[in-house]
Each structure stands twice: as structure tokens, then as C-alpha cells.
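Only one protein chain is missing from this complex, and each of the others stays in its spot.
Right, subunit A next:
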Amino acid sequence: MPELLHDDLGATLKSVVLGAIDEAACRGATKVEAEHLLLAISASDDVAAATLAEVGLDHAGVEAALRVERENALAAAGIEPVADERLIAARDARPGWGTSIREALSRGNFRVRRARPRAERERLAVADALVGVLRADLGTVPRALAYAGVDRGALVARLEALR
């Protein structure tokens, strides 16, 4: 678990990644995935959250988009959503790392800014991580954003243009 939480992340991104663990745990997920990082980013007060909110993806907007994605995914197998009250369970506070969050953090925009001053890298670390989340072409996050009518490419371009 701790290896994704190394100090190179900087304090702000580290706290957002910790937030992703909470987002996964409170949803009863066994793994922390890219969608939990997206939820945690949207709940932060970072410039990345403001950029997401501009396209309707505040925390509630991300939750709604993910819910629509899950409903559509289950419908593809002919399954109706199960009522939340049937899924109430004590949570495991220590979900493991999923593949999609590892991929997101390795695809982030960090390398582009390697030569930039430390202050800029830290200030934009969450935005750079969000770029990594948004660069996935397949899976839960791109599906949720497609159903929400969000242009991922345009969002990535806006984040990359941040200085």
C-alpha cells in the first residue's frame, strides 16, 4: 500500500491520494481505483478541482457520472442496480491499490515539468495527476465522462496549459 504514497508526490497530491483511499473505503471497494482518485481530486480545493467543476464535474457531478456508468455497465449484462440498503456492510478501512490508479499516476504529466521550479511542480501536481486519470481511453473513468458528455481531450488540454 504505501509505495504509491512516496514523498515525491508533494504534500498536496499526497493528501489527495489519501483522500482516494477514503473514497474507496467508504464505497466498500476492495481496491483504490482511478475513479476514487478522480473523486478525491474533485473534492479538493486545488486548481484541478476548479477545472473539473467548470465542466460540471464537482464532487456530486463525478458521483453522478460514476453512478450512470455503473448502471449502464450492469445493464449490458441484463442486471438491474441493487438497492443500496442491501449493500450496507462494515467497511474495510484498508483497500489495496488497483491497477487503474497505478496506471493513472504513472501516466501523469509530471515528467513534462521535471525541469520546472519545485514550487510550480508542487502547485500543479494534482492537475498533473488528473491528466494521468484522464489519459485512460478505456475503463470506468472514460466511460463515466463519456456518459456525462465531457470532452476528455479538451479537459486534458486545459490542464496541460496551466502554469
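Throughout what follows, contacts are C-beta pairs under 8 Å (C-beta built on N, C-alpha and C of every residue); 3 or more make two chains touch, one makes a residue touch a chain; residues count from 1.
The working rule: contacts and distances are computed from a predicted model.
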Checklist outcome for this item: By UniProt, of "Phosphoenolpyruvate synthase", "Aldehyde dehydrogenase", "Multisubunit potassium/proton antiporter PhaE subunit" or "Helix-turn-helix domain-containing protein", the chain left out is "Helix-turn-helix domain-containing protein"
Checklist outcome for this item: Touch assignment to the omitted chain, from A:A76, A:A119 or A:A161, lands on A:A76
Checklist entry - Which subunit A residues would touch the chain omitted from the figure, given the whole complex? => result 28-30, 69-70, 72-74, 76-77, 79, 82, 86-93, 137-140, 142-143, 146-147
